[in-house]
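The other protein chains are all here in position, but one chain of the complex has been omitted.
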Amino acid sequence: MSRPGLFDYLLALGDDALVTAQRLGEWYASSPAMEEDIALANIALDQLGAARLLLSYAAEVPDTALPARTGGPLPVAARPLDEDALAYRRDDRQFRNALLTELPHGDFAHVVTRLLLLAAYQVPLYDRLAAADDPRLAAIAAKTRKEVAYHLDHAATWVRRLGDGTAESHGRAQAAVDALWPYTHELFAPLAGGPIDPATLRADWERTVTAVLAEATLARPADGWAPGGGRDGLHTEHLSYLLAEMQSLHRAHPGARW
Amino acid sequence: MSRPGLFDYLLALGDDALVTAQRLGEWYASSPAMEEDIALANIALDQLGAARLLLSYAAEVPDTALPARTGGPLPVAARPLDEDALAYRRDDRQFRNALLTELPHGDFAHVVTRLLLLAAYQVPLYDRLAAADDPRLAAIAAKTRKEVAYHLDHAATWVRRLGDGTAESHGRAQAAVDALWPYTHELFAPLAGGPIDPATLRADWERTVTAVLAEATLARPADGWAPGGGRDGLHTEHLSYLLAEMQSLHRAHPGARW
Amino acid sequence: AALQAYFDAVIAADQKIEPRDWMPEKYRRTLIRQIAQHAHSEIIGMQPEGNWISRAPSLQRKAILLAKVQDEAGHGLYLYAAAETLGITREELVEMLVSGRQKYSSIFNYPTLTWADVGAVGWLVDGAAIVNQVPLCRCSYGPYARAMIRVCKEESFHQRQGYEVLHVLGHGTPGQRAMAQDAVDRWWYPSLAMFGPPDADSTHSAQSMAWKIKRFSNDELRQRFVDMCVDQARSLNLTLPDPDLRWNAQRRAYDYTQPDYDELMRVISGDGPCNRQRMAFRRQAHADGAWVREAAAAYAAKRASDREAVPA
Partner (left out) sequence: AALQAYFDAVIAADQKIEPRDWMPEKYRRTLIRQIAQHAHSEIIGMQPEGNWISRAPSLQRKAILLAKVQDEAGHGLYLYAAAETLGITREELVEMLVSGRQKYSSIFNYPTLTWADVGAVGWLVDGAAIVNQVPLCRCSYGPYARAMIRVCKEESFHQRQGYEVLHVLGHGTPGQRAMAQDAVDRWWYPSLAMFGPPDADSTHSAQSMAWKIKRFSNDELRQRFVDMCVDQARSLNLTLPDPDLRWNAQRRAYDYTQPDYDELMRVISGDGPCNRQRMAFRRQAHADGAWVREAAAAYAAKRASDREAVPA
């Protein structure tokens, strides 16, 4: 399998998962209860696992299938590629994740709301990809779909609790929904190189999210702002800080094995 | 001039100034008033200027005067040395700054209290060094003493205002004093390679700080804890994050000029 | 009427209106709006550049960048002071900014994604600002004209520094050159848009020209900027991202592609990449500083009453 654009497509999905895992990893030992520390670590591990499979696949895509601008305006520095070269040696302009995944964490409401909005997209995405023509991608998706179904369930449970909990938790949950909502549009923007038009996932996403928000007594924002650019490597100012930290040790020891 | 230990001594002073500048630089555009943004940037610039002079001098110390373990257990990676090699290519185990300078900022009370505690030490230090036998060090100190006198004055003014302002500001200022106090002991610990025993600066420091705290109606903490290790490269867990960010761009482009 | 006649005569003679002079209310309000917007731009403009202070790739560049961001705070201060001579307080001006009732330059709603953006902002954004502002040094309102003289002097220093950053990158490693080209590609059209809508669509211009608050049209200034950049880009070893850019011997100026004015309008109306982030940062800093400002006021009040308590 080496469709043109496949490399960028795998990066987009893999970077969503990697950056999500990285942000969740920042929450170690910080959640409201030990059970939740375990659950968030679990979810981080699942996303990291998906990222590794997707980036490893991307690393093996033959050069001929790479786009002219390999993952951005700057060349990937390390050859041969592998998952670590892609994770640790690209700059933010070469990352393809949606902006939603890179925003810094606010409070716990922000953590679970973002997870809801992302997982509600990843569930139909990986469901559909599990039936893709590309057998390797289909196998990755078949594994990942079960995991993201749990993520969705977990996040939805929390959003319901917070939205329909106390006045404070309702306010925080609504603030999180309002802040994150504009960033969801990008998830459904066209994405070349994959077997699916993301726009076709929107109906499923809408159904899931609308239902959870209603149960959570949260209002669906009416915000027309639709920031984007992540799929083209145009990120927020936050991503380069995340990468500076994530890559610091790896880059400080060029050529080392770990 | 190439006394044994001179290299480490210059690193200690230079790293205090560099890390202080880096922490103050994080506050750009975040202070309570524009005038204060300007003042903090000014102080950051002064400290950065002193750091550059000291690290440049350190970089020129002949190899024969270097201690066996050049600045820590890991070798400095870049030769020939210059101020940027020392700032950007050492790991935290090779930094020699006092822990006081690397602690993450809390609120504005924390910013000005730390500056008070540090400047009250830097003023007698550079006063004394301005008369040192080493002409290059003396020249650096003669320039820097005027600057740190302003830093002390500025910080003391704010600590008085906050301590003797409102109940809230008093509480915040006292919390900052209490949190930072234990880290001041390290400033007076023995430091080889320099012309001055830091312990001899303590009386001056005590006089200055005690007077300001009294005017600010703040209590002098009675805390016996005296963390240290910075002069030997044993830092808090915070420093490596500061350096990861500071060095990220420089390290991502090995060999580049800027 | 005599006042109006005197005012008109001063303007006509290219003399300065000073704070104590009578002036039409609309002149006053137009100036307040323009000076305030300019001051707010300096304050918000600290963010995109400040974003790279902690990561500047050499100590020298770090010092230059810190000093530049500091200068921007200084410009904000002079300009607020100039606005205050028109009968508005600093508190009111700050409030107008954090409440969103007054605007700042839309250019600062774009992110600085790489170090090269620091160079591109200096070269292009400060360059465009200078082209806009140099004529204001001859503006009819004295305090504003004098503030602009100082601002422009420092801005041209900043522009030079931005140019130098790009020059090093443009002649550096392949990675550095790519970074520089990428930054210029992203900042070129937003910089062109800094001159405002085309003259045909510009609303306030005619009155401002008559009052000598404005001295050249948007399109005249934009052309001047384009012409200035073309040669400099060549020296930088970088290209401007406009395939239709070419010398027009008849006009004795470069033909160029207009920026996307619809995008400009979207960004002005709040939907740029960073509008919310910039405002949230400013509001947070303002809110976080409230207890400090209160403490300073309480302290000053205590000192004042101490002085009063001294027996005469």
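As written, the chain order gives the labels A, B and C, with residue 1 at the start of each chain.
By definition in this document, a residue touches a chain if its C-beta (ideal position, glycine included) is under 8 Å from a C-beta of that chain, and two chains touch if they have at least 3 such contacts.
It should be emphasised that the depicted structure is a prediction, and the values quoted were computed from it without experimental measurement.
S.K.: Among the chains present in the display, which ones are touched by the chain that isn't there?
M.R.: In the entire complex, chains touched by the missing one are A, B.
S.K.: Identify the residues of subunit B touching the omitted chain, counting contacts across the whole complex.
M.R.: Answer for subunit B: residues 73-75, 77, 91-93, 224-225, 227, 229, 234-237, 240, 244 touch the chain left out.
S.K.: Residue by residue, what part of subunit A touches the chain that was omitted?
M.R.: 18, 21-22, 25-26, 28-35, 37-38, 41-42, 44-45, 48-49, 51-52, 55, 83-84, 87-88, 107-108, 160-162, 164-166, 168-169, 172, 245-246, 248-250, 253, 255-258
In this text, only the chains that are shown with their structure count from here on.
S.K.: For the pairs B-C and A-C, output the one whose chains share more C-beta pairs in contact.
M.R.: B-C
S.K.: Distance-wise, how many Å sit between the C-alpha centres of subunit A and subunit C, to the nearest whole number?
M.R.: 37
S.K.: Would you give the residues of subunit A that are in contact with at least 2 other chains, written as numbers and ranges?
M.R.: 91, 240, 244
S.K.: What residues in subunit C touch two or more of the other chains?
M.R.: Within subunit C, residues 55, 175 contact more than one other chain.
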